[in-house]
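All protein chains but one are shown in place.
Think of it as A and B in the order they're written, each chain with its own count starting at 1.
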Amino acid sequence: MGSRWIWRALAIPGLVWLALFFVVAFYAIVSVGLGNVTTLYEPVPHWNPLDWNVGYIWAALKSVVPGGDTWDTFLRTVIYVIVAVALSLAIAYPVAWYAARHAGRWRGLILVLLVLPFWISYLMRMFAWTNLLADGGYATRVLHALSIDSLFQSIGLLDGNDWLGGQHIAVILALVYGYVPYLILPLFVALDRIDQRMIEAARDLGASAAAAFWRVVVPLSKVGTLAGIVLIALPMFGDYYTPDLISGSPKTAMMGNAINGYVQGGPDKSLGAALTLLLSAFLLIFMIYYLRVIRADQREAAAS
Amino acid sequence: MIDVSQGDIELVGLVKRYDDVVAVNGIDVNVAPGEFFTMLGPSGCGKTTTLRLIAGFERPDEGKILLDGVDMSRTPPHKRRVNTVFQSYALFPHKSVADNVGFGLRYQRVTKAEAKRRVGEAMALVRLQDYGQRRPAQLSGGQQQRVALARALVLEPPVLLLDEPLGALDARLRLDLQVELKRIQEQLGITFIYVTHDQDEALTMSDRVAVMRGGNIEQLGEPRELYEAPSTAFVANFLGASNLVPVSIGAADGDGAQLGLGSFTLRADRCPLGSGSDAVAMIRPENVRLEPQGNGGENRVPGMVEEVVYLGFHQEVRVRLANGTLIKVDVPNDDEQVEHEQGDPVCVHLPPRHLRVLAADAAVAPAEAAPVEQVPA
Partner (left out) sequence: MKRRPSFLAITTWVYIVWSLLPVLLAIRFAFNSGRSRTSLQGWSLRWFWEDPTLSVFHDPTLQSALVHSLELAAIVMLVATPLGTALALGMRRWRGRGSGTANIVLLLPLVTPELVFAVGMFLLFTTAFGFIGLGTTAQAIGQVTFTLSWVVLIVRGRLATIGRDVEEAAADLGAPPLHVVSRVLLPLLVPAMAASLLVSFALSIDDFVVSQYLASGADTTTVPMRIYSQARGGPTPALNALATIMLVVSLLALVLAYFVFKALTRGEQKEQRDTAFRQLAMEM
């Protein structure tokens, strides 16, 4: 029908925009990473797939394997992410469970307070910790008063007295602080969705509260938990500002810092682009997994 | 004044598929101008889809939709001279009632004064004259439905389509609005094409009813005809209560035939089916006669009263026939009738002129051969 043009006319500007500035932007990474450089080391993108030069991809690959320049950083990032996600889960789960099940009349208030960090700039939240962990800051003083700093020093978790100076533990805890709100919400949604009657049935059949939790709730929330984990692990791999703010030392550099260094800092933008591509490919696996988990979950929810 | 010669809708071989489901399976119908035509059936029978095809919200895969002889199956809905009243009313929440009603007038090239007059008339027609400045959210369901009606009628369409418009209203309101709708339709002389799953509505208001099932029209005719002479077990069961008794067809007897019911023999005045075929004999509960036990004669079967359900001005007496079939009998509660009680032996008379022989239909439950009422816990 000729009068249908309006829908297309409405959609086209937005689609063109996305095509130009999102799809092509990504293609720019591909073209630069698979491109070459001028004598001044400025990147020359190779837009035509037939011109693609895998040189920088190779270089990037070589640097992220053991022995390469970026291997340490990559390994460190993986460890940071694993530890941070584990700690986040340990915090997020009980909080989400409480909010979903036991909050009673506080539920509305608690939800608002849990969602609030979303709307406070991430940088502001990290910035707040630079105030607290600085020399003479309140957190520093409390940690000293509780002798936690000497405890950490003795087991090697704290190197020297400066919390903000190249401390792995500080970066990991900052990551936890920064990302745990993003884990609590999907966990909350997954736990909230569990039918209370299943738990009651388990109790009815003789299970204790703890057993009911482990054997009924945890398995049922598996999907939401996995989705939540992927949701925070992905951005962590691209995070460079957290180590920069909380540590400022190359000792704690993450993959984000490495890429940042090449693209914004140094003469090797092409290598940076190639590294970004590798990182994207690495993350794509998780992204696909995430989308699959979500879709399977939706299908299940629709069927029930 | 509406030109009554317009408003002739003809559906020719209409087919609509959704993936592998055939929603409308080849419908041929001719709706006369000024007729109150109803499509009746259970959900999924294709009645709403057919209506949407006529309105233009869906395009048919095959077939034609003719309005006064002109095929409009390729015309977009805003150019068709039919208007729709939706089940959900679909009033514009951001506009006042008067603006809702006057919405479509902008496309009819009328002056402002003329538009105002027509809106006033339409609202008077549905008796909401003083509600012009209200918002839809401030109206009750019945009032919203009347606004939806006015909004469509103000455009003076030759054909009005109504998609279960009374579905969301309570029983009392529904009855009142049924009468209103019929009155309005007769007053204006517009063709109404009405969709419902409620057989009472269909019987009360319609000039003709098409009973639909699985995308086809099972039977089309005047309400009386459908009620008294259903052509299939499905139609018999859908329109009014019926007893469907599985029988075997024996020898022909003039226009009728001998029917075997277990060890009993019945006779029907008319039997369109040949001997040997699987059939059900249909008889309406109000046509069954209960006579004292032991009464002899044609078409009489002994039975025992299993249950008596009091329904106000009548009662439903459930009688188990000697061969095991359960028959429902509708008995008026007046002084002349004998009081029946559970356990009473009776003689059930099934007059041959009220027995209709229909093809057995596996999908339509016949009279229960064994008690199925749940024992209350």
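FYI, a contact is a pair of C-beta atoms (placed from the backbone, for glycine too) under 8 Å apart; a residue touches a chain by one contact, two chains touch by 3 or more.
On a predicted model such as this, the values are computed, not experimentally measured, just so you know.
A.B. asks: Quick one: which shown chains sit in contact with the chain that's not drawn?
C.D. replies: Across the whole assembly, the hidden chain touches A, B.
A.B. asks: Determine which one of A:77, A:167, A:225 or A:276 touches the chain that has been left out.
C.D. replies: A:276
A.B. asks: Check the options B:49, B:84 or B:325 and report the residue that touches the missing chain.
C.D. replies: That would be B:84, which touches the missing chain.
A.B. asks: Of the residues listed, A:51, A:135 or A:300, which one is in contact with the missing chain?
C.D. replies: A:135
A.B. asks: Given that one chain is not shown, which residue among B:108, B:140 or B:342 touches it?
C.D. replies: B:108
A.B. asks: For subunit B, which positions touch the chain that isn't shown here?
C.D. replies: 55-57, 76-79, 82-84, 86, 88, 90-94, 103-104, 106-108, 135, 137, 151-152, 155
A.B. asks: Tell me which stretches of subunit A touch the chain missing from the display.
C.D. replies: That gives, for subunit A, the contact residues 3-4, 6-15, 17-19, 21-26, 28-29, 31-32, 43, 45, 47, 91, 94-95, 97-99, 102-103, 110, 113-114, 116-132, 134-139, 164, 177, 180-181, 185, 189, 234-235, 237-241, 244-245, 248, 256, 259-260, 263-264, 269, 272-273, 276, 279-280, 283, 287, 290-291.
What we mean here is this: only the chains that are shown with their structure count from here on.
A.B. asks: Could you work out how far the Cα centre of subunit A sits from that of subunit B, in whole Å?
C.D. replies: The computed centroid separation for subunit A versus subunit B comes out at 60 Å.
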